[in-house]
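Here the complex is missing one protein chain, while the rest keep their positions.
Right, subunit A next:
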Amino acid sequence: MPLLWLFLIVLAIAAVGFVLGRARALASAGGDVRNLHSLPSYYGNNVAIKTVVPAILVMLIWLIVQPMIVNSTISGMIPESSVAENSSLGLVMSEVRRTADGLDNAVANGDMTEAFARDARADFTDVTQRLKDAGQIVTSDVTQPILRAAQSYRIMNATGNLIMSGIVLALALAGLLWGLRDSHAAFRARNTVEAAVRALLIGAASIAILTTIGIILSLVFNTVEFFRLYPATDFFFGTSWAPSFSGRGGSSDLGVLPLLWGTFYISIVALVVAVPIGLFAAVYLSEYATPRVRAVAKPMLEVLAGIPTIVYGLFALLTVGPLLLGIFGDDGLGWMQAGTAVMTAGLVMGIMLIPFVSSLSDDIINAVPQAMRDGSYGLGATQSETIKQVILPAALPGIVGAILLAASRAIGETMIVVLGAGAAAKLSLNPFEAMTTVTAKIVSQLTGDADFSSPEALVAFALGMTLFVLTLGLNVLALYIVRKYREQYE
């Protein structure tokens, strides 16, 4: 049964349950709402919740668990010998899945009978030919073990789905009966429904935790897998980054230092652009600007933060890069070889970060109480002296926090560096050279048909872990500074 249908049927049972439960409760109160413990619709909702929630929960868990069980069983079926020299179990499994999908589609289109697709003794060359004739994309030659595996894959999935549909429907009906049995006037329906809703709310709030756990688990498992194939010391202290996708195991140099250097260098250039401009803009906006100027200039600057980063990436690649090349390239000063460079990416990223620094700092400067300014003016200080010697020191923890947040954005930024910084991993001091960053390498290692069991693809998870730890550390530090050193005013 297609999932959508199953889902709709459960919902339909719940709708029926709502009507029945409500009617039954009303009837038990003799038709007078005042004799009920709760409002009638709560009795209906009670039945509906008892119908839907267990059934859908089981369905979701089943959907996650079944593929795992099927996959592990099927991969057990594939003999060691049929995994070719330059292949892996993962690749064979995807071939099995492709073949199974091909069989499914062929049956659905009527090119093949179900019995033929299931027949374990079917001549596999014939199956390959018939699948190809049916326009299904199949690996060049479907071998005997793969066909067998695909056939049992289909059968296991089909029986699994059938059992799941049965269990889910049975659960829904059982929930319906359970709910209906409870629908009588003395039942505290509102309390039950509200407890259920509360549980749902808690569940929704827990998704944040689940997401974090998911991030950490997926990073940790794959990183551990990577370090099993590639020594950790070489990763953390290696000064050369030269992955080779053709050779497997040991032939690639995967040292993270050049990438970290590129990341820091570009981030520093970005901060050198963003911090002074953002800070001066914030000071002007909060201290000097008239309300009208402020009302226009602040949202205008914030537009810079709302523009998608792909736009900045294109801006770096096609506008700023050629511009810088015109000034610093061979026609000008001769320092730059190509438009993609640390300078290009850093400059554009700096533009993106201006509103982060300016808006956050602006809020913080505004929070400094007027009494401190008045005190300073009273002592004869000019406005700029007041700002430099009273307001900025008072706002410093907040400003440092804002800068750290901007730095963590810069480290995690992807599209600008993918398009603007080049792809060469280098340890160099020249800002006009192309360099690359952790994020850009994650993208290049994981796009394309990489096999997830090779160190060249798994390294992306180790890079992701590094990035995650770095940005998390910066964020925690920023929050800590803001909390610890924030001046409290009355």
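A few notes on this one:
Operating definition for what follows: a contact is a pair of C-beta atoms (placed from the backbone, for glycine too) under 8 Å apart; a residue touches a chain by one contact, two chains touch by 3 or more; residues count from 1.
The rule is simple: contacts and distances are computed from a predicted model.
When the unshown chain is looked up in UniProt, the name that turns up among "Cytochrome c oxidase subunit 1", "Phosphate transport system permease protein PstA", "Acetolactate synthase" or "Pyridine nucleotide-disulfide oxidoreductase" is "Phosphate transport system permease protein PstA".
Only one of the listed residues, A:G30, A:G214 or A:G375, touches the absent chain: A:G214.
Checked against the hidden chain, the listed residues A:I78, A:A150 or A:L317 yield one contact partner: A:L317. In the complete assembly, the contact with the undisplayed chain comes from A:V283, out of A:L6, A:V283, A:A421 or A:M435.
Residue-wise, the contact with the chain that is not shown comes from A:E413, picked out of A:E413, A:E433 or A:E456. For the options A:N222, A:S252 or A:S267, the residue in contact with the chain missing from this view is A:N222. Listed here are the subunit A residues that touch the chain not shown: 4, 64, 67-68, 71, 97, 190, 194, 197-198, 200-209, 211-212, 214-215, 218-219, 221-222, 276-281, 283-285, 287-289, 297, 300-301, 303-304, 306-311, 313-315, 317-319, 351, 354-355, 358, 379-385, 387-388, 405, 408, 411-415, 418-419, 439, 442-443, 446-447, 452, 460-461, 464, 467-468, 471-472, 475-476, 479.
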